[in-house]
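Excluded from the complex is one protein chain; the other protein chains are retained at their positions.
What follows is subunit A.
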């Protein structure tokens, strides 16, 4: 017996919807096997990893808080990836946005005005966009590879933040801890729902996802993104400019990552520290692909990956396993999503006898 992949005449719509579901199921099965090998009961382990965090209101709020940056960044990345611009540096743009947005509450902390918060958000978006503008400029005018430049700029941003919070921006009354002063209440992103901590970052994420979905589905700009992503030459024939698309997609995703950064700092942490992200910018790449680069799918995918963060914390407490389990689940998920995508273009065929295959044998 052997397994053959047979190309489908057309892309299967059914499997493009089912593939992430199958991937999730496979992740559960293999995660269960992993727990079994660790000597835990797989059912209770999976329960405490994936179900328990959903049972209490406060932890649902935590879920939304963690999902917000993932969705915001993932949605921006989907525009990049669909237009064939491989921005890998959202983590850096997230940090750049957080720093730029924090200028007001840290440097001008004596200015109290209702304008502070909206200005912070704008500055955050501007900071992220400018930081993404560096690889955009390099690609559009010097033909460099944006994967490398955007990734390397992540480390620049991380080290710059580290230098800031240990140096000029360190809280003068903070006992030399490497952190800035805590933000004034006017600079804190308010809660969205009365029942818990979920701040407006989550609202922005949903808004951004719906807006980008609308753009991709109904407008000429969305069409331009799709065409340039599939064929640069056809895009040129349509009168679309590849160079402008590099700028548009990179600045847009940078702005959304920057917004995620300032929303996270202002809503959840309320000060700058050397490390402000558990790798949201990188995890958002998984979110974008798990959501099929579709903004509505990315909302769901963002919630799923936020759950792996929460589950990891829960599993640490209730099962006593390492929080590295989170990474394992994220890795399993990406692996299965990418493999299940094969089913969209191919049928799996089990060939029991070799009656039909005699003539082809020689070729293999």
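Basically, a contact is a pair of C-beta atoms (placed from the backbone, for glycine too) under 8 Å apart; a residue touches a chain by one contact, two chains touch by 3 or more; residues count from 1.
Convention: contacts and distances are computed from a predicted model.
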Which of "Sodium/panthothenate symporter", "Cytochrome c oxidase subunit 1", "Ferrous iron transport protein B" or "ABC transporter ATP-binding protein" matches, in UniProt, the chain that is not displayed: "ABC transporter ATP-binding protein"
Options A:227, A:251 or A:314, residue touching the unrepresented chain: A:227
Hidden-chain contact residue, picked from the options A:113, A:145 or A:219: A:219
Where the unshown chain meets subunit A, residue by residue: 6-11, 218-221, 223, 226-227, 230-231, 233-234, 236-239, 356, 358-364
